[in-house]
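Can you keep this structure in mind? I'll have questions shortly.
A single protein chain has been removed from this complex, and every other one stays in its place.
Letters A and B name the chains as they come in the text, with residue numbers starting at 1 for each one.
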Amino acid sequence: MSVLYEFVYHYNYLITIFLMVAGLYIVIAHGNMIKKLVGLALFQTSVYLLYISPGKIIGGTPPILDPAFSVYSNPLPHVLILTAIVVGVATLALGLALVVRIYEAYGTVEEDEIFSKDGEI
Amino acid sequence: MEAFVNAVLLTLLAVVTVAVIRQRSMFGVVILAGIYSFLMASVMVALDAVDVAMTEASVGAGISTIVFLATLHLTNTRENPRPRNVMLPLFVSGVVGAALIWGTFTLPPFGIADAPIHMHTVPHYLQQSIRETGVPNVVTAVLADYRSFDTLGEVTVIFTGGIGVMLLLKGRRRRQDRNGGISGT
Partner (left out) sequence: MKLDVILRIGVKLILPFLLLFAFYVHFHGEYGPGGGFQAGVMSAAMVILYGLIFGIDAAKRVVPQRFVELLIPIGVLLYVAAGIPAFFEGHRFLDYGVLSDDAVQGRVLGVLIIETGVLITVAGAMTAIFYAFAERGRG
């Protein structure tokens, strides 16, 4: 049991950092703007995981008070991440609206083609 | 059992992320992002964050997917070309990842009850919230009562986002720039 627990404890943080780095790679390496925004959404979601994992208590329950339970998981990260999720979707919608306008102005959503078109003008 | 479920869900998350990186069809990327959001919501339930799981499932897998699909339709994007130089982004990502993994060595073990995160203001919220606010759901009590000023800021951000999208996309599409549209082939 404790071997599995140790593995899961390291694994949790490892996967979180892998997701973060994968999101960062997508934002840096790909030129398509919509794919960059997908990578940004992946990055944000991995940060949510990074905040919520330390709040869990093994043997605890969700933080809804009830006389039958005494150990609750930490509710404070949940509050912060609720705000972060909704703010994230608002900025994602704004970013995609900007991508639509860029497409209408330049005719493409590829970064390199936009830079070369800007160089001509 | 809980640890096993956790490990399986996290592995699926990593697999879906690798698929998002390698996938070249944009429609596939958007659908995979929706699958990723659902898996993330399941991981949140396994970590006892039920409010967050409901929000992530509805917002991440619902609204995000709709807005991405609408953008794909409006920009006629079908495929994205292969990234050209991958060495520098891979190197930067590797360095950042190594630094972050080195940083997690000093974090407290996962799941113990006396980590510093549980020590300072949280016992007050857990013990006093039913007596002071009358709301059993501690997350709602903290979000809407103890820290409601932050929630006011959040509602203002949603307001700004809605107004901003309406300003950017009001009116019909202009016809002159639709010719050089299809990219990537």
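Simple rule for what comes next: contacts are C-beta pairs under 8 Å (C-beta built on N, C-alpha and C of every residue); 3 or more make two chains touch, one makes a residue touch a chain.
None of these values were measured; they are calculated from a predicted model.
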Pick from B:94, B:109, B:123 or B:136: which residue touches the chain that isn't shown? B:136
Can you tell me which of B:42, B:55 or B:77 touches the chain that was removed from the display? B:55
Among the options A:57, A:82 or A:114, which residue touches the chain absent from this view? A:82
Over the whole complex, note the residues of chain A touching the chain we left out. 62, 64, 82, 86, 90, 93, 97, 100
Tell me which stretches of chain B touch the chain missing from the display. 50-51, 53-55, 58-59, 62-63, 66-67, 70-71, 73-74, 131-137, 139-141, 143-145, 148-149, 151-152, 155-156, 158-159, 161-163, 165-166, 168-175
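Heads up, the rule we're going with is that only the chains that are shown with their structure count from here on.
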Centre-to-centre distance between chain B and chain A (centres being mean Cα positions), rounded to whole Å: 4
Could you list, by residue number, the parts of chain B that touch chain A in their complex? 2-4, 6-7, 10-11, 13-14, 17-18, 20-21, 26, 29-30, 33, 36-37, 40, 43-44, 47-52, 55-56, 59-60, 63-64, 67-68, 70-72, 74-75, 77, 80-81, 83, 86, 89-90, 92-94, 96-97, 100-101, 104, 107-113, 115, 117-118, 121-122, 125-126, 129-130, 136-139, 142-143, 147, 150-151, 154, 157-158, 160-162, 164-165, 168-169, 173-174, 177, 179-181, 183-184
Show me the residue ranges of chain A that touch chain B in the complex, using the header's touch definition. 4-5, 7-9, 11-15, 17-26, 28-32, 34-35, 37-39, 41-42, 45, 48-49, 52-58, 60-66, 71-79, 81-83, 85-87, 89-94, 96-101, 103-110, 113
